[in-house]
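This is the structure, below, for whatever I ask next.
Note that this complex is displayed minus one protein chain, with the remaining chains in position.
Letters A, B and C mark the chains as written, and numbering starts fresh at 1 in each.
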Amino acid sequence: MTIGFAIFGCGRIGRMHADVVAQNPHARVVWTYDVHQPSAEAVAQKHGAKAAPTVDEALGDPEVRAVLIASSTDTHVDLLTRSVKAGKAVLCEKPIDLDIARVDACWAEIGPLEPVIQLGFNRRFDPSFRAVRQGIRQGEIGKVELVVITSRDPGPPPAAYIQVSGGLFRDMMIHDFDLARFLLGEEITQVSAMASNLVDPEIGRLGDIDTAMVTMKARSGALVHINNSRRAVYGYDQRIEAFGEKGMLRCDNKRATTILRYGSETTAARDPLLNFFIERYADAYRQEIDAFIDCVQNGSTPSVGFADGRQALVLANAAYESLHTGRAVEVG
Amino acid sequence: MTIGFAIFGCGRIGRMHADVVAQNPHARVVWTYDVHQPSAEAVAQKHGAKAAPTVDEALGDPEVRAVLIASSTDTHVDLLTRSVKAGKAVLCEKPIDLDIARVDACWAEIGPLEPVIQLGFNRRFDPSFRAVRQGIRQGEIGKVELVVITSRDPGPPPAAYIQVSGGLFRDMMIHDFDLARFLLGEEITQVSAMASNLVDPEIGRLGDIDTAMVTMKARSGALVHINNSRRAVYGYDQRIEAFGEKGMLRCDNKRATTILRYGSETTAARDPLLNFFIERYADAYRQEIDAFIDCVQNGSTPSVGFADGRQALVLANAAYESLHTGRAVEVG
Amino acid sequence: MTIGFAIFGCGRIGRMHADVVAQNPHARVVWTYDVHQPSAEAVAQKHGAKAAPTVDEALGDPEVRAVLIASSTDTHVDLLTRSVKAGKAVLCEKPIDLDIARVDACWAEIGPLEPVIQLGFNRRFDPSFRAVRQGIRQGEIGKVELVVITSRDPGPPPAAYIQVSGGLFRDMMIHDFDLARFLLGEEITQVSAMASNLVDPEIGRLGDIDTAMVTMKARSGALVHINNSRRAVYGYDQRIEAFGEKGMLRCDNKRATTILRYGSETTAARDPLLNFFIERYADAYRQEIDAFIDCVQNGSTPSVGFADGRQALVLANAAYESLHTGRAVEVG
Partner (left out) sequence: MTIGFAIFGCGRIGRMHADVVAQNPHARVVWTYDVHQPSAEAVAQKHGAKAAPTVDEALGDPEVRAVLIASSTDTHVDLLTRSVKAGKAVLCEKPIDLDIARVDACWAEIGPLEPVIQLGFNRRFDPSFRAVRQGIRQGEIGKVELVVITSRDPGPPPAAYIQVSGGLFRDMMIHDFDLARFLLGEEITQVSAMASNLVDPEIGRLGDIDTAMVTMKARSGALVHINNSRRAVYGYDQRIEAFGEKGMLRCDNKRATTILRYGSETTAARDPLLNFFIERYADAYRQEIDAFIDCVQNGSTPSVGFADGRQALVLANAAYESLHTGRAVEVG
């Protein structure tokens, strides 16, 4: 049976998700909602859906079995709670919330309902990252000892975004915190952070950082390094490296073409990297939604859920504590 | 206005094309036809189209503005002729026909109608190959002097296919002949071929070859090398290299992931190549159909037409003549 | 005038250095010395030199203008002091000593003599690393923001070596501490370390670590990450990456051949990395000695001296302090 979706939030990411839902043969967009009504209408029209005047109208429709939350972060907890209470499966963009207390309160309320929730950690669905994780699982590199995650945006967001973002660790590195847990398959016990404001002084004035390095230790003793920058002029730089007793698995970036240019000054020069997440993770977003639809269809549990969203936030908070105290911070 | 398509031939390639047409916002599949009726029905059902009992029924529908011919080669000329006479724009899979006399007779009949015909040389639409062509056009490597085209299938087709294929030069290398013309932007004047039957003795028994090298000279004196094999165990190997007075442009193959594996025996080992044309040229097929739809919408002339299809066949025939006579054959 | 060398320490590294000295057209080996006399004699014989019964005999020879110290670490300060007092130029293997107090006492004694001392940080002379540094200097990547140094040995040393090594930070990562300063061209102000014993339990029993990550901040706010492992089964892994406002410069590893292997399971598989420092840094060792000989000939100051050796030890000590206190440690 086709799974009806309500899309909450019709900005860039919401639109992209709606397209992916529409392409899945087992799902269709039924309702769209956005505080900015015309955005909701545009997406609705594209997919033969209806723009809901209120969230409740969409949630009240029994045809809607799944909700996709891609609205602004401060609305996540409310929409998630209401959707779960309405009996819907939910695919919620990260982060759940910037405030761990609100996250815990949310779970206290919805946890007992045993909800089907998938967290929008898209990178877990990237085919290359999955191949690394699979290689690790299959013992290809033995015990994992070092993980290095490189994650750099092509350019800094506007100040208005920075102000409500929760800061680099909660907004940007949160993906990498999750990726570390995904790759290791075990919990982090220690977090240490160092950071600077080098890219844009405005970011510093807003109390945030734009250049950061975090080191973490996992239960097994494996060490993880993450580095972030808000500006890589050569494109969106997304690499991982997992090193262990029997070898190493790495992923390189993606480019628009495979061209190699040879001239008198340089050779084998390649294209810039794909510019940003919509292009870079196009396959991942598709896999993410397909996996979610699969779970809804089969009643199975999403591979990445509420607890993963919470734990990534715990690590981000620990990174801030480390940054402010100069100490390595123990985590649960 | 949405452009209605009739899909003639609903085998693997026809199905793939139908999917691409369906994804284009300006087009939709209206009719499907296949000598094997259930195939036509399956594709029709998937896209909300109708399976036509006869070609004429589809051609008679004024909603159909475009025809996509993906049936067996021996039906191309007939379907192309009828479609053009019915006033339709046509995207016809290569080759037009295996017999140059039939090709010329076809054109004598339809040429005066000034038809809109695009030939299915999908590789011209591959983003990487296009980037090479664009680099050449923009003078990045100056005058082109050497072109090397590597084109190897992952495995040989069944004997039944070989028998009706027209032989390696007309069936397989025909893409490379066209690619050479596309890259050079000028005509070939000389063709020399050497070939062997090394992959499958059955292919030899059928009078065909499975391993071949062709050298060609263009009007400017630029030289072109093409090599083909019917079996590359590491996947579908599709590379081009254009070398000129100011540098070189090359394209590498595509893989499912960007993973690099390091162990005690080898390092930086990558995935096998994408297995075959459906996967390897997925982007190209999309660009090809989008470009065709664009032409139909705007009344512009396709960038690759009937004459290109004919010229590729001329080169394939010249390659056979060279193979049989041991001489370089003059063309054009 | 040919520069006469005394080689102190004729183990593996001493022998290698002697070979390089012998190949330089402006230098020759005059004396060799080793506590194990036959080692000294073997090297002497190979290069037409004399094996000195005592250090003083070599230092007393006016033909000796330069001393190369490649003996065990605990002898460095003594030999360095005596050589300087004898008026010789000295190329001293790292580290100067494991004890910063002894290092400072040494300098208090010899500093006033304005000695010509080059520290054996061979990696500064690697052509690829130099090209990165040169690119940075020339502004190719603008202001440097992130530096990532990967440095992993092919396999752990024997326990006996570990016991006298001073520990991973002083024995192994000391090269990377120096490399960070070399690349940045500025001083480090903060050091934070995390480490584990994952490779060999024996190393842990000896109180040492074998897997480590260090994060550092430079005066400008630039961040540096170093990771070390005592065992990389795919070979000696030595990479650097410098990232800045205008781009990135990276160095890949070296292999014995450029072969790429394609099979049905993997493609483009390369050789293991060169196994260890003698092979990997062969060019660097040659450049290092040639640069030193150049300094002795021209009376110029070596580009890497006593103070650099001291500063690398300061950073190693700070790393230990961070490891033990769990705090980021401020350095001078």
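Here is the rule we use: a residue touches a chain if its C-beta (ideal position, glycine included) is under 8 Å from a C-beta of that chain, and two chains touch if they have at least 3 such contacts.
Not measured: the values here are computed from a predicted model.
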Among B:Ala40, B:Val67, B:Leu119 or B:Ala232, residue touching the chain not depicted: B:Ala232
Hidden partner chain, touching residue among B:Met248, B:Val304 or B:Ala318: B:Met248
Absent chain, residues of chain A that touch it: 233-235, 253, 255, 261-273
Residues in chain C touching the chain absent from view: 23, 127-128, 131-132, 135, 140, 246-254, 256-264, 271
Residues belonging to chain B that touch the chain removed from view: 143, 145-146, 148, 150, 152, 190, 192, 194-199, 211-213, 215-217, 220-223, 225, 227, 229, 231-234, 237, 243, 245-248, 326-328
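Keep in mind that, in the parts below, only the chains that are shown with their structure count from here on.
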Equivalent interface positions on chain B and chain C, same or different at half: same
Contact pairs, highest-scoring chain pair: A-C
Averaged-CA centre spacing for the pair chain C and chain A, given as whole angstrom: 42
In chain B, residues with contacts to at least two other chains: 253, 261-264, 271
